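One protein chain is absent from this view; the other protein chains keep their places.
In order of appearance the chains are A and B, and numbering begins at 1 in each one.
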Amino acid sequence: MRKKRIVNRLNSSGELEALRQSIVGSRDPKKTCIVVCGGTGCLALGAEDVIAGFRQELRERGLESKIDLRITGCPGFCERGTLVVIKPENILYQQVRGEDVPEIISETIKGSIVDRLLYVDPNTGKKVTYENDVPFYKKQKRLLLGDNANIDPTIIDDYLALGGYTALSKALFKMSPEGIIEEVKKSGLRGRGGGGFPTGVKWETCRHAHGDTRYIICNCDEGDPGAFMDRSLMEGNPHSVLEGMIIGAYAIGGHEGYIYVRNEYPLAVKNAQIAIKQAEEYGLLGKNILGSGFDFAVKISRGGGAFVCGESTALMASLEGKVGEPRAKYVHTVEKGLYDKPTNLNNVETWANVPLIINNGAGWYSAIGSEGSKGTKIFSLVGKINNTGLVEVSMGISLREIIYDIGGGIPGGKKFKAVQTGGPSGGCIPESMLNLPVDFDQLTKAGSMMGSGGMIVMDEDTCMVDIAKYFVSFLEGESCGKCVPCREGLKRMSQILTDIAQGKGKDGDIGLLERLSSTLIDSSLCALGSSAPNPVLTTLRYFRDEYEAHIRDKRCPAGVCKELVTYLISEEKCPGCGLCVKACPVEAITFMGKKKPVVLDQEKCVKCGSCYDVCKLDAVIRE
Amino acid sequence: MVTLTIDGRQVQAEAGATILEVAQDNNIYIPTLCFNEAVKPYGACRLCLVEITRGKRERLVASCLYEVEEGLQVKTNSERISSNRRMLMELLLARCPNNKAIQDLARQLGVDGTNFKLEDKNCILCALCVRTCTEVVGVSAISLVNRGTDRQMATPFYEPSDVCIGCGSCAYVCPTGAIGFEDVGDTRHIYWPNNSMEFKLKKCSTCGKYWAPERQLEDIIKKANLASDAFDNCPDCRD
Partner (left out) sequence: MLVSILQDIQAEYSYLPKEALVVVSQGLALPLTQVYSVATFFKAFSLKPRGRHLINVCLGTACHVRGAVRILEEIERKLDINSGGTTQDRKYTLETVNCVGACALGPIVIVDGKYSGQMKTDKVKPLLESYK
């Protein structure tokens, strides 16, 4: 049980450094610490039971003073959750369940290892004991995410122990606002939310805009489905974002900040609130920060469930209590943004990069990455991939390396088909383009974009028409409805794609989709509409044959589109085991006795594919 | 004053004017649907989009919102603009195939049909009614509700509004006639696309004519600080 800390406000950089040393001094680096991931992903796999289990076991065995327990944010290897790391050795246990806890503790006290919980490298078949040896982690450059495993986000001292807020101290006392902006400009940092605008330039323009009040906003709306980088940073290391914001506020001359977190991230909201409170207690946020005379306060605002509010003007409208309708950006938000005042909005990951740049210098930062895209980028690698999770790499690494070397390739021996990058604003990239380097500029040339970092891998069982239909339908539901091309255009694109998927497509549909795309790109009010055609255009560009199969042959080659798929039982192969009978949710399959093939009633069949998934003998045919 | 070029023609304009204002002042036609001088421009219909060139960059901007600059080059009717306008009209025509204003505009812009499944609406969600009610009349009785394809114009909860004064400005400003408005006997009826309201009309104490909604007159009396009997007589019977 934690005693209430008595916290003294820090009034100088010297006091901050003294505090840091005292925290580090009071911690024994050799003391055993059990680190459990408490991020949303692992929570979905039962981390709560694991955490409760450890707490209870340590208490019951009287080990609380001998073994530390640290609950952290997401370290990124989500496929293998719940993740537990035993420090200081860095032994990695994966797929841990509540029942495994007693054994882990017993073995840990003895100094030995629970073999069965170790990660097995699928390429070598060998067990890997240490976190750093796991290929998934080895090939990454985890400048931002690496600290997640060392920080309990609800304990600011953890962040301080790692040197947290030294960048802020340096910025406030050793640099000028203009100097900070120069450093950020020289670093080459570009916005990580998808736009890729040079951050230093944005800060500079905002600093010079007319007016006395400037607002600083952190965009944690992360609406791209499939992307959860910002969630992990905000849940796991909220102080890194706060520190970046305070430095930015000082450089730009803003005293009020907002962190806009999407409604669907309750844990990120909670951890950010705790972080703000603890930073304020230490005098690292609020009035007279570190005794410098600089004031900056941050409030949290939650989204209401609207993808469009990831767009900066819609976000600001929502903050002002209006509906999330974007407006034309002929006058940029750095000149007139929130409440018509100069506003600097940056993405979570952008802010988190700032302390690194200030601490290590623009030269260090700009040596990482590619020609036009400096630093690292966190990607969420999900879908049909062996190692799903968060991947942080230098910009310029190829898609192939991310998908195969780090991601471990496609599960089940299936063939890679495409990777969707950039969310609903991006596009699908086929196998032939996998050598493309991932950065702001290269993917755009292929018709997609890097976007905020979502990478959704698809295999031979994914229908590209279905994917296009999915994205258009997603955007149709998220469109604010203000402008004609987006509201009416997406509705019609969705109708056409649905018709095609249901076998009702006609000649001329593709041409119509292309014309609609052109209008949306040219006439939409905001980037939701103007980038909406990308998934359609890229799937048409690289997978046109699938569209044509749906339209001309009324066939879905991947076997996904329900109206175009029939499931049949192969009488020769079916041994009558009845597995599919149990799996069928609508009782469409009848068991006919052992050694007799089952009978599938087509009238009742809802084409869910459960029988196909469960049959190991290839006795269910899909055509 | 700034000098800019529209369709090859040099024109002068006050700094701060929008391209649309300048075009209209110079008798250059740009189609619009959601624009009305009485309210702030909204930029929703996208029909007023023009092509501008600044330095080497060419882009499409909403002329109702974009402020002119020295040396701006504007094209109001390039192939790109025309083709966009035609598709926008096709989309509107599919939404409102039986609406005369939309049919007329479509014909004018060279669109005689649509490839899309027909709906049967009249409201194009230009929000002129809503903006007028808020900016000009000042009562904010109606608004756009829901989002995306479900977006509609309505009163809160689709119920009769406590603040609507029955002035009919919304009907007056609607470009497609989607709001109905009629005075029958002692009652004014306003028919919005999704609900309607009735208003009691004031009876002139001299000639007995029913001439304006009581609520509207009460609102004016309050706002202009008039005597409570200021409107007991209709305009014809007043001096």
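We adopt the following convention: a residue touches a chain if its C-beta (ideal position, glycine included) is under 8 Å from a C-beta of that chain, and two chains touch if they have at least 3 such contacts.
Not measured: the values here are computed from a predicted model.
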Which of A:F54, A:Y159 or A:F228 touches the chain that is not shown?
A:F228
Looking at the full complex, which residue from A:C78, A:C206, A:V393 or A:A446 touches the chain that isn't shown here?
A:C78
Could you tell which one of A:V114, A:V382 or A:I589 touches the chain left off the display?
A:V382
List the chain B residues touching the unshown chain?
130, 134, 140-147, 155-157, 162-163
Pick out the residues on chain A that sit against the missing chain.
40-41, 43-45, 78-79, 81, 222-228, 231-232, 263-266, 301-307, 318-319, 321-324, 380, 382-384, 388-390, 420, 423-424, 454, 456, 458, 462, 467, 470-471, 474, 477-478, 480, 582-583, 585-586, 606, 608-610
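As a working rule, only the chains that are shown with their structure count from here on.
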CA centroids of chain A and chain B: separation to the nearest Å works out as 42
Note: in the complex, chain B contacts chain A through residues 42-47, 49, 60-62, 65-67, 80, 83-84, 87-88, 91-92, 94-95, 115-117, 124-125, 144, 146-151
Would you tell me which residues of chain A are touching chain B in their complex?
306, 323, 327-328, 330, 476-485, 487-492, 495, 508, 512, 515-516, 518-519, 522-525
